[in-house]
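Structure incoming, see below.
One protein chain omitted, others in place.
Chain lettering (A and B) follows the sequence in which the chains are written, and residue indices restart at 1 in each chain.
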Amino acid sequence: AAPTYTLRFNHVLGPNHPYHKWLQVWADRVYERTNGDLQILVFHSSQLGVEEDIIEQIRMGVPVGQNTDSARMGNYVPEIAVMNGPYFVESLEEVWALNDLPMVQEWIDKLANEYGIRVLSFNWVQGFRHFMTNKPISKPADLAGLKIRTPPAPIWQESVRALGAVPTAMNFGEMYTGIQQGVVDGAELVYDNIEDHALHEVLDYVNETKHFLLINFEVISERWFQSLPKEYQEILVEECNKAGMEASYEIERDTAAKRARAQELGMTIHTDIDYDAFRKAGLAAYERLGLTKVREEIYRQLGKI
Amino acid sequence: MLRRVYAVICEWEERLARFLLTATLAVILFAAFTRYIGHPIAWGMEFATFLFAWAVFLAADAAFRHDRHPSVDLFVNLLPEKVRLGVKLFNYALILIFLAVLAYHGSTLTWTTRFRTYSGIPGFSYAWPTLSVPVGCVLLSITTILKARETWQALRGAGGCEAPGDGGDQA
Partner (left out) sequence: MTLVLVAFLVLLLLGMPVAFAIGIAGFLFFLQQPHLPLTMPVQLVLSETQSFSLLAIPMFVFAGNLMNATGVTKRLVEFARVVAGHMWGWLGQVSVILSTLMGGVTGSAIADSAMQARIMGPEMIRRGYSRGWAAANFAFTALITIAIPPGIGLVLYGSIGQVSIGRLFAGGLVPGLLMALAYGIVVSITARRRGYRPERERPAPVRDIARTGVATIWAIMFPILLIVTLRSGLLVPSEAGAAACLYAVLVGLLAYRELDWERFKQAAQSSILDTGMIMLLIAMSGLVSYAMKWEMIPQTLTQTLIGLSSNPLVILFIILVFLLLLGTVLDSTVIILLLSAILVPVMKGIGVDLVHFGVLFVITCAVGLNTPPVGLSMYGVCSILDCSVGDFVREGWPFFVAALCVIALMFLFPQVVLWLPNLIFG
């Protein structure tokens, strides 16, 4: 029989990104455990539309989902943006630990109850983001004056500014030609983005600054979620968390291979980084956005301070 | 009286659309300039598209009034005058329903989308660009009604005792 429930799930990444594979794995497992009654169709490269539009549709109750980030969730619950701050967390285990914090749980509930956005899981970690440029970067001062393509959201902009660069908003689609022609001097991305967007053709250095551990949120419509049988709700969440952790571990495990691949493609990996200087510089971003207290509270609950 | 009010509305609609398109141009140039001097603004792209949305939906009405929206007339040109005017009236009726429905749901969306902001312009609600759609649809509806009335009069003229000429139709 045809499935009773169909969820269309959209993400901005390419079909070769590990997320696409693992989102499919999630879909398959849910399909199996619900005996084919709940089907998830995964759309890569934003085929279903613009991320912000999809989030709006989610709020209207449309059976769609989106892989998104805390900067966008911060539009609704501003504190969540803290998870997109520089050096906020530095290992996968810290991300898993965030799940159990009362403060984070409050944010998630608020998203569901006040804005109709159901977070299925944020155990999806794309790995460390690095500055990719045409000159080696060791300390914040080396970034001075460099225009770095940055998403326009305030937390991204302020973080990149705090780390020493000049954040420059630009469409993802125009990044390649933008760098090639020198409109911007580089970008800050994860290893998986390099080959997906042929950036090795226009950039020379991966500077392993590790300034964000990029946490993604898998969100769907709260109204639609509540229309599912309880049992299906549990399966959906459980499998999403599980697939996310597996995806994140796989990405972490493959880092060495991806670094080798980047070198093979002609990029130089620069590892001589003054992390203390970057961490210290990054604090300014939290300060400017009024997130210092939130960060401290999270760290207290995590037992980090 | 009503006619005079409408003429003023049209004048201001086009004036505003011209201003918005010029403003879009200015914002794009300003954003490129700030980047060139090393202090790029984050709100340039999105603010430009905001201005552009309003320019588009006001301009779409102006273009409709000036009969600029292309159509395919291969088939309808084969029809007798009277049938052709009838078909035209039918088209306007359909368009009017469509625009009314779009305007209604556009107003709803403007309200429900108010929490969404442009990601590069914090605090600037996405309701503002969204409002351009229902406003544009209402303006387009008025134009549609006036065109329908014109067609109706032409149809009555064609149906009367006068010789069936090809006048009256300006498409």
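FYI, contacts are C-beta pairs under 8 Å (C-beta built on N, C-alpha and C of every residue); 3 or more make two chains touch, one makes a residue touch a chain.
Quantities reported herein were computed from a predicted structural model and do not represent experimental measurements.
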Among the chains presented, those that the missing one touches: A, B
Given B:10, B:62 or B:138, the one touching the chain that is not displayed: B:62
Of A:145, A:182 or A:290, the residue in touch with the unshown chain: A:182
Contact residue for the chain not shown (choose from A:14, A:78 or A:136): A:14
Residues from subunit A at the interface with the omitted partner, ascending: 8, 14-16, 41, 43-50, 53, 56-57, 60-63, 170-171, 173-174, 176-178, 181-183, 195-198, 201-202
Positions on subunit B contacted by the hidden chain, ascending: 14, 17-18, 21-22, 24-25, 28-29, 31-32, 36, 45, 48-49, 52-53, 55-56, 58-64, 66, 68-76, 84, 87-88, 90-91, 94-95, 98, 101-102, 105-106, 108-109, 112-113, 129-130, 132-134, 171
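In the analysis below, only the chains that are shown with their structure count from here on.
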Centre-to-centre distance between subunit B and subunit A (centres being mean Cα positions), rounded to whole Å: 39
Of all residues in subunit B, those that touch subunit A in their complex: 35, 38-46, 112-113, 115-120, 122, 126
Touching residues (chain side subunit A, partner subunit B) in the complex: 52, 55-56, 59-60, 71-72, 75-76, 115, 145, 147, 151-154, 157, 166-171, 183
